[in-house]
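Missing here is one protein chain; the remaining ones are kept as they sit in the complex.
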Amino acid sequence: MRGNCEVHELIAPGRLRGVLELLAAEPGVWTPIAGGTEIMVAHAAGRLNLPKLVSLWGIGELRFINVNADSVAIGAGATFIDVRRHAELAESLPLLAKASSWIGSIANQSRATLGGNLVNGSPAADSSPALLVYDAEIELISVRGSRRIPYCEFHTGYKSNVLAKDELVYALHMQRRFARHKQYLRKVGTRRAMAISKVALAGTALVDSGVVSEIRVAAASLAAYPARLYKTEAAVLGKPITPETIAAAREALMGEAAPIDDIRSTAEYRKRVGANLVEEFLLELGREAAQP
Amino acid sequence: MSATAKTRIVGASVPRKEGIDKLVGRAVYVDDIEREGMWYGTTVRSTIPRGRIRSITCDPRIDWSEFTVVTAANVPGKNHIQLIVADQPCLADGAVNHCDEPIVLLAHADKHKLREAAAAVRIEYEPLPAVLSIEESERQDPIIWGDDNVFKSFLLEKGNVDGVWAQAAHIVEGEYRTGAQEHLYIENNGMIAEWSANDGLTVWGSLQCPYYVHKTLKAVFDLPDEKVRVIQTETGGAFGGKEDYPSTLASHAGLLAMKSGHTIKMVYDRMEDLAATTKRHPSRIRHRTALDKDGKLLAMEIDLATDGGAYSTLSSTVLSRATLHSCGPYVCPNIRVRSRAWATNMVPYGAFRGFGAPQAIFATERHMDEIAAQIGIDPVELRRRNFLHQGDQNATEQLMREPVMLDELLDRALAQSDYYARRERFTRENANSPVKRGLGLATFYHGSGFTGSGELYLNSLAGIDVTADNKVRVMVSNTEFGQGTNTILTQIAAEALGLAFSDISMAPPDTAVIPNSGPTVASRTSMVVGRLIQRASLQLLETLRNDGGLGANASRDEFFAACDRYRTAHGEVKSLCRYEAPPGIFWDDKTYHGEAYGAYAWAVYVAQVAVDTRDYSAEVEEFWTVQEVGRVLHPVMAKGQIEGGVAQGIGYALYERVVWQNGRMANNQMTNYIMPTAADVPPIHVIFEEIPFKFGGYGAKGIGELPHDGPAPAILNAIRDATGVSFNSIPLLPEDIFAVLAAREIQEEPAIK
Partner (left out) sequence: MSECFPSITMRVNGESCTVNVPPMKRLLDVLREDLHLTGAKEGCGEGECGSCSVRLDGELVNSCLIPVLQAQGAEIQTVEGLAANGVLHPLQECFLACGGAQCGICTPGMLMAAAQLLERNPNPSMAEIREGLAGNLCRCTGFMRIFESVLAAATQMQSPEADKAGHAR
C-alpha cells in the first residue's frame, strides 16, 4: 500500500444537493468518488494526487434505473450489478447488460458505477460502445440545473470530457426502440474475465427491403476515447450486405481507427481485429436479414 | 515393507492436516503478525540495469535521526547470499548489475514516513553498457561476469553424433524459445526479524527452505548455528519463487533489526514482488536431429542456452536439469547437448516448478511434431517408435531398471481424448469455421529428487519424535506451501507406526527444533523425505521392541506406553534416519553420465485448442493428463497438484508475458501480468497409473513439477494442428498469432476492392 490515507480528505454529504453545492462553491477542488474501483487502485499505487474527495456512494438520488414504455433512464450511481439484475433493462437493452457482465469480476461490478466508468474516460471503457450504439443521451447536473447532450459528444479527447467543474454526470437516457434491431457486442481482452479491453466493438442495425436502413458502430480502444465509427457506418448505410460492402466496411474501419501500441496490445492488432469484428457483425446481420 | 502392500491411510484422501485453519481464516501468514513496537522496513533499489554507484545522498528534508539506514557497509559478515556460487551481494556495494537491485534499507515505525524517506534517498550512477539478452551476452562484449559471461556450461555426449549426418535419411532443425515466467504466488514475499545480542537473530517468514535461509544468515551476520533461528510462517504459495529469495529478504530484515534494535517486518507489495524477485529462466534451444527412413532417432544435437540474469544463484542447477531433460523419453544412440547459462543484467532468474525441464521439454516436444510434419509421419507414431522401455538406456546411459509405461500411457491418453476421431472431425469442421480446432500432445518424463549425487550431497536427516503427551511429531525441514507436505508425511508416519492420522502432527518448521532434511524442491518430498519418515517410523518400532517392551501387533495404547517407558529410561523418544542412496547408483559429474535421477515420473498430455481467426486468440478447451507417478499417496491432493501445474503450464504457453523495458519489468501489476482465471481454465482430466518405486516413501515418486512440463508443447502442437502454422516461441499471445496468420490471410485472399 503506497498511498497515505491520512493526506486525503474524504467527505460524504450524503445527498445530491450537498455534493452539487460543494462542487459549485469550490470548483475543481473536490473530486467525486463513487465505487472507487479506479481511484482506490491509484491510491494503493501511491499515485493518487487528489487531496480532497467527495463520496457519491450511497446517494440514492443517483442510483436508479427507471424503465417506462419507451425509454430508460439509468442513474450515474447505478452499479453494473444493478444493470445486470434489472430484467426489463436487460431485455430491452441487452448490450448494456452484456457489457456490464464483462467488467472486471462480480466484486468489481458490485461497486463500479456507470457514471464512474464514463467519467474515468478510459478509451477501453466497457460500457461506452453499447451506450454509443444505443444513441444514449447523457444528462449532466449542477446547481445551475441539468442539461442533456448526446453521449457521443461527451468525450473530447484522451481522458477529457465536457463536464464543467461544478457538474456531475446524473443519468444516461436511451430509447427502447431496438427490439427489432440486430445487436452485436464483442470484447477482446487478455482473458475471459478481469480483462481490460484490447478492443471492443458494438453495433446496432436494421435491414429493410434488403438494405441497411440504420446502423451504428462504436468501439473501445480504437481511438483516444470510445467513439462511433462514422465512416464505417457510411460504408454500409443504404446498401445490401454483400462481400463488397463488408470489404468496404473493413477498409473504412482500418482507415478511421487510430489505436495505439500499449502494454497490453498493438495498434496493428487492434485495427485488424476491429475490422474482423465489424465483418462478424455484418455477416450475422446479413444472415439474420436473409431469414424469412 | 512392500511398496505394494495394502494401506489404511497412505492412499486415502484424508483431510488436509492444516486445512481447517486455512478454511476459517485462522492460518497465520507473515503479514498477519503484528508485534508490540514493530517497525517496518523498505528497500531502495537500482533504477538502472548496470552501473557504478557514484553517490548515495539522503535528502536533508527528512529527519534521518528517526530512521535506521543500512547499506552494504553495515553487513557484519559476508555480503553475499550463500547459494551455489556466492556471487550475489546481499546489498549492492559500489555497483549495480540489474534493475531493482537492493542498495539501501530503511526502517521506521511509521509506514508512511518510511515511503517518504525512501523517495528521499537519491542515488547517482555512472551507467555502464548493459547486457539484456542471451544474444547480447554471447557477444562477450562487455564481459559482465567471470571471464566469459558463462555461469555454467555442460557438454553431454553419447555415441558419435558427427558420424551420423551423412547417412541420415532425414535431418530436421528447429529453434525454440521460452520467455520469463513469474510465480505469482498470491502471497507476496515477507519476513519478520528480531535481533538480540544474547539470542542472535530470529526470522519468521514465507519460505520454502528454512536451512537455506539459515545458511545465508550465518554467513551474513557471522553467527554460529545456534544463534540463527529460522521459522516458517504459513506460506501462501511458492512454486520455487521462495526457494532462494527469502534468504535475501531475511538478511535485509535482519540487518534492520540488528541496527534498529526493533522487531522489523518487511512485506513486499505486489508491484515490488513482481519487479524485484526471481522468475523462470528464459531459454533458447536449438535442435538438429537425424532420423532413419522409419523415423527412428539416430542423433540429437542440441544447443541449449538460458538467461540467468545478473547473478548465478540457481542457474547451474536449472541448466543441469534442462540438459538432462532435453533429449526426451526416447532412445537415441548418439547425442550431444551443449548447454550454457548466460549472465545478463536482468533481475536474477531462479527456481520455478520444473526448474529447466519445462523449457527443455517445450523445445523437444515441439521439435518432435516438426520432425513428424517434415518427414510425413503421424506425430503419435513418431513418438511410439522412439519411446524408452525398461532395459533401454537414456541420454546419460542410465539403464531404465523400472518398467516404463509410455506406450500404455499414450494409448490411454489417445482413448480418453478420443484423439483420432476428434482430429478427423476438426479437419472437416475447420474448413468452414472461423474457429480452428486442433489436438496436440506431449510425451515426457520428470526426474524426481536432486540430480546425480545431489541427494548424497544433501545428506538429509529426518525422522519423528514422540512427546510426553502422546503426540508423534514428524521432524523435517520440508515445508508446507499448499502442495501437501504436512499431510503426506503425517500419513506416512501414521501408516508405518500403525496409529491414527490424528495422532501425528508436524513439528514446527523451526530450525531450533527440526533437523535438516534438505530443501522443499525438486519433487523430492514424498519420495526422498517420505522414505526417511517411513524408515524412521519403522526404526522406532524396532527400537521400542528391543528396548521398550513393545510386543508384536501392539495396540495404540501399548505403543504410547512403550514410548513412556523408553522416555523414562533414555530422556526422549526420537528416531532419525539419514538418506541412503538406492544401491548400484553411479553418477559422473564430469561426463554427466550415469543415474541422473533415482526415479522418473512419466506422462502423456493432450491439449485441445481452439484458435479464433477473428481475434487470433488460442484457448485450451479441454486437457487430458495421463501419468505414472509411483504410488499416489493422497488421490485428491495428487489431482490438485496436476491440475494446478497444468493451469500454470497453460499460463506459461498462452497468457503470461513479462514485458521488459530496459531490464525492468514494465507490467508489474496483476492487471497486466495475466494468469488464467476460473473462467479461462479448461476441464482438466487426470489419470494416474502407479508403479510403486521401491525406494520412495510408500512407493511414491515426485509429482509436484511434472505437470508444468507438458502443457506448453502440447498446446503449441495443437495450434499447429489447428492452423497448419508452427509457432515455436512462448508465451504465444494473440498478437503473435495475428502477426503470422494475418500475413497469410493477405496472401491467400484475392484483393477485394
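Just so it is clear, A and B label the chains in written order, and each chain counts residues from 1 on its own.
Everything below uses one rule, namely that a contact is a pair of C-beta atoms (placed from the backbone, for glycine too) under 8 Å apart; a residue touches a chain by one contact, two chains touch by 3 or more.
These numbers come from a predicted model, not from an experiment.
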Considering the complete complex, of A:Pro27, A:Gly58 or A:Gly157, the missing chain is touched by A:Gly58
Touching the hidden chain, out of A:Arg15, A:Arg147, A:Arg177 or A:Arg192, is A:Arg192
Of the candidates B:Val24, B:Ala197 or B:Ala431, the residue in contact with the absent chain is B:Val24
Residues of chain A touching the missing chain are 1, 3, 5-6, 8-12, 33, 35-37, 40-41, 43-45, 53, 55, 57-58, 81, 101, 104-108, 110-111, 192-194
Missing-chain contacts on chain B, rising order, are 13, 15-16, 18-25, 27-29, 31-32, 34, 183-188, 234-239, 269-270, 481-484, 636-637, 639-640, 643-648, 669-671, 675, 677-679, 681, 683-684
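Basically, only the chains that are shown with their structure count from here on.
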Whole-Å distance, C-alpha centre of chain A to that of chain B, is 43
Touching chain A in the complex, chain B uses residues 111-112, 115, 269, 271, 434, 613-617, 655, 659, 666-667, 669, 671-672, 674, 676-680, 734-735, 738, 742, 752-753
Given the complex, residues on chain A that touch chain B span 1-2, 4, 6, 41, 44-46, 105, 188, 190-196, 198, 243-244, 247, 263-266, 268-269, 272-273, 276-277, 279-280
